[in-house]
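Below is a structure I'd like to ask you about.
Yeah, one chain of the complex is gone here, protein chain that is, but the others are all in their spots.
Note that the chains are named A, B and C in the order they appear, and that numbering of residues resets to 1 at the start of each chain.
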Amino acid sequence: MIKVGIIGASGYTGGELIRFLLKHPDAEVVTATSRKYDGEPIYKVHPHLRDSELKFENLEPGELDADLVFTATPHGVSMKIVPELIDNNIRVIDLSGDYRFDNLELYEKWYGFRHSNPLEAVYGLPEINRDQIKGADLVANPGCYPTGAILACLPMVKEKIVDNIVVDSKSGVSGAGVNPTETTHYPNCSDSVSPYAVTTHRHGPEIQEKLSKFGPSKVSFTPHLVPVIRGIMSTVHGFITEDVIPEYVQEIYNEFYEGEPFVKVLDKGEVPRLSSVRGSNNCHIGCFEIDENGRLVVASSIDNLVKGASGQAVHNMNLMFGLPEKEGIDLIGLHP
Amino acid sequence: MIKVGIIGASGYTGGELIRFLLKHPDAEVVTATSRKYDGEPIYKVHPHLRDSELKFENLEPGELDADLVFTATPHGVSMKIVPELIDNNIRVIDLSGDYRFDNLELYEKWYGFRHSNPLEAVYGLPEINRDQIKGADLVANPGCYPTGAILACLPMVKEKIVDNIVVDSKSGVSGAGVNPTETTHYPNCSDSVSPYAVTTHRHGPEIQEKLSKFGPSKVSFTPHLVPVIRGIMSTVHGFITEDVIPEYVQEIYNEFYEGEPFVKVLDKGEVPRLSSVRGSNNCHIGCFEIDENGRLVVASSIDNLVKGASGQAVHNMNLMFGLPEKEGIDLIGLHP
Amino acid sequence: MIKVGIIGASGYTGGELIRFLLKHPDAEVVTATSRKYDGEPIYKVHPHLRDSELKFENLEPGELDADLVFTATPHGVSMKIVPELIDNNIRVIDLSGDYRFDNLELYEKWYGFRHSNPLEAVYGLPEINRDQIKGADLVANPGCYPTGAILACLPMVKEKIVDNIVVDSKSGVSGAGVNPTETTHYPNCSDSVSPYAVTTHRHGPEIQEKLSKFGPSKVSFTPHLVPVIRGIMSTVHGFITEDVIPEYVQEIYNEFYEGEPFVKVLDKGEVPRLSSVRGSNNCHIGCFEIDENGRLVVASSIDNLVKGASGQAVHNMNLMFGLPEKEGIDLIGLHP
Partner (left out) sequence: MIKVGIIGASGYTGGELIRFLLKHPDAEVVTATSRKYDGEPIYKVHPHLRDSELKFENLEPGELDADLVFTATPHGVSMKIVPELIDNNIRVIDLSGDYRFDNLELYEKWYGFRHSNPLEAVYGLPEINRDQIKGADLVANPGCYPTGAILACLPMVKEKIVDNIVVDSKSGVSGAGVNPTETTHYPNCSDSVSPYAVTTHRHGPEIQEKLSKFGPSKVSFTPHLVPVIRGIMSTVHGFITEDVIPEYVQEIYNEFYEGEPFVKVLDKGEVPRLSSVRGSNNCHIGCFEIDENGRLVVASSIDNLVKGASGQAVHNMNLMFGLPEKEGIDLIGLHP
């Protein structure tokens, strides 16, 4: 039984980690930390976890006794915690942005922090780094937008059939986290849609850095907030560089993702929708249409809290500890 | 391995039955019928079930080879199918209203049908009929509103602390089924609330008949449609007949539901909400407040498609076949 | 031209007051105060008011030069502002709860404040106090729940056909105001429903006090939060004391509200819905059904920010200044 600690367990990603791990046959949450809710049963914050007797504890990182710790802490906080855990021989999956970039300058430019504790980490997108994740002590869990966007772009970039890509993403509000703001205030965001950080979102350079290893494409990214609890729809508009037909593109995707446990390439005529993956660790990819302007459209849907965060983190844990990949996250989505 | 057939598998309750049974260790869906989608993979209708290779079949009831059949068929249709299944020694859980009433006249009055095939059936609410369900060949799965309402009312009725009850329920739109109507048209029901069938809903007499076995209360029922996909909030306003205090009422509920696998009595200060039970088979019951007019308020929340339909049906299956009660439906809700 | 000041103009009720007054032929907003947004154009906070050149000002009450001031300030704050305005010969419509109660003890019990500045005020529900409002210097604008609930109950109470009433109300989230909280955080309240303050909401005694002048009924009140931006559905369950028929009840309501500019009694077969009154100052009242338990059901719908707050406040202004009642608020709702 893997002993698991979760630092920052009162947020949405913390709640999701516990949801998965409570049913995981080979892992057990031994510690769920929260400064604010120290001593409270977790179900006071996560009302759906009412069957669990777990309580929040206010522990310092150095006090944790665990085989693996998930750091579900904000950007800039993880870097202060992770090195001590690693020193204590605890393997770590970090859900913040602190260890996602290879290029430290890029991190510092977009996050506005100086990085105090650079460490070698593996970018935890199993579809591209499966083998490295297995041996890693520190895995940087990908951002929610990058997960959906990279999976939608990867085969077209790798096959070099496009050179210029626009990723237009639509995210549910849980992506903004558990803390209320004007933006997430129901009357302000319900029945509305708005773009934000249109050319300046931190996930843009993350997508670009990861994809650039596979091909020379330029990738431009714009996110939107939509009145949805969970889910990200990433619509990828790629301009083709050679004369390909939709059937060929579909074939590339089918082959690329064959055998992947959580990526589903849709049939011709199907479209990805958020409700198809709600609550599950799946990524649906479809469309594969090309218009008269040489624009190829591919769209992907994920649940931002699962494949875009905690589900993927458990997937990484399974890989790191040699467990079956789907253990604990073999969940069917909730449609309708 | 129990061989299961589902008649009428293309609706929401059919989809939910499959969702649970695909992960059930002791049951297997051998047949999922649909006239309209004959030959299609089920994921064309239920996009979240993409991993299943099951296909819809257009079979007559007499053609089914199964240990158990769920009839997820409309009111009035089940009565034409169920007797033949029973004759063929197939046990049946009927999700329609056809076998819910003890009093046939009541059924015929409220459903407007003559009942062509009355059979003895057990009302499948495990919390009141656990033992009878175990031996039953035909279980009538309760209505969605009655499930939440009866569970919220039962202890106060049984203890005879109230004699006059108003049940004001708020249901999500999936309760109206899979077929689009003006009422379920997004622009008509989103961002709105409306009462319907305010004194004439069929679930009113069902609630009354079942509760009247436990005490002499009058129960008045009014449902509302709220812009929610899943879930029923039933707010019970009961007028007390003796001078009780909230703590005593809470105690009654705690005792009554102690050990029940799916009913959770909330602590003082907690309120039931739909998101706490979304996607799960749980019923949350709370509030237990009494005002100056001698009105006791108790509220319950369920997922209408799970505890209010298919989850409860699988619970009944587990009971009928001597399996652990939570098998296949030990799901954690999806919050947020 | 009536010179109007609005104190606390950055909230939702402030925004609505401006929406109506910008098009009002006989009134003009000369001052809209906000401490936080001093100097900002109002459209930075109210993006729908982009055509207006009005700016927020940080003024003390004593600095206002106006014929009328709307105090859209929190409970407990109004009582510190209103007396000075009245002393300066400015008429006031207060949108807080500070002047709504006749019985000061009741106010202090439910609001938990000592009232520092009791003044004589007219309860600004035009349908019951039209004449007194005309001559008033201080009008207490009714609470949102009381507006819908009282209008739905009034004829049945006045005609003494019921003696025991349950008001089960469902409110949109804008009723919680403009400040984000956990309760109003989109992922927490979307796709969910929850009761709150089930026997302890301040609007309960307000409803009871106002109705008790018309008849001896007991009124019990429970509010719920529903995933809607605007609107309150109040479902009234009244137990009848004599043998009346629905047609008679409908007739009572038709007569009672005949000629009222903003109350619409629906026909048999119609139901009130929130979308029918969204954005308008109308109150729709309907249902008028009686069940076998002698329970009469009447339901009303209003927009909580309009008839339940700012629209009604402008209606009161029109009455106070001898203007046509519908001026500035003769708005058609937004359906769908």
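By our rule, a contact is a pair of C-beta atoms (placed from the backbone, for glycine too) under 8 Å apart; a residue touches a chain by one contact, two chains touch by 3 or more.
Being a predicted model, the structure only gives us computed values, none of them experimental.
Undergrad: Using the touch definition from the top, which of B:E127, B:D168 or B:D191 touches the missing chain?
TA: B:D191
Undergrad: Determine which one of A:M1, A:L104 or A:V193 touches the chain that has been left out.
TA: Only one of A:M1, A:L104 or A:V193 touches the chain omitted from view, namely A:V193.
Undergrad: For the chain that's not shown, point to the residue among C:S10, C:S169, C:S190 or C:T235 touching it.
TA: C:S190
Undergrad: For the chain left out of this view, which of C:R91, C:K170, C:K218 or C:R273 touches it?
TA: Counting the whole complex, the residue in contact with the absent chain is C:R273.
Undergrad: In the whole complex, what residues of chain C lie against the chain that is missing from view?
TA: On the chain C side, contact with the omitted chain comes from 12, 15, 19, 22-23, 44, 46-51, 174, 190-191, 229-230, 264, 270, 273, 275-280, 282, 284, 330, 332-336.
Undergrad: Since one chain isn't shown, list which residues of chain B touch it in the complete complex.
TA: Touch with the absent chain occurs at residues 12, 172-174, 178-182, 184-187, 189-191, 227, 229-230.
Undergrad: Could you pull out which residues of chain A are in touch with the chain that's been left out?
TA: Chain A touches the chain not shown through residues 164, 166, 168, 170, 172, 187-188, 190-196, 198-200, 204, 218-220, 222, 224, 226-231, 233, 235, 237, 239, 271-275, 278, 287, 289-291, 293, 295, 297, 299, 301, 336.
Here is the rule we use: only the chains that are shown with their structure count from here on.
Undergrad: Measuring between Cα centroids, what's the chain most distant from chain C?
TA: Relative to chain C, the chain with the farthest C-alpha centre is A.
Undergrad: Taking each chain's centre as its mean C-alpha position, how far apart are chain A and chain B in Å?
TA: 35
Undergrad: Using mean C-alpha positions as chain centres, tell me how far chain A is from chain C in Å, no decimals.
TA: Chain centres of chain A and chain C, defined by C-alpha means, are spaced 45 Å apart.
Undergrad: Two or more other chains in contact with one residue: find those residues in chain B.
TA: 190-191, 229-230, 273, 275, 278, 336
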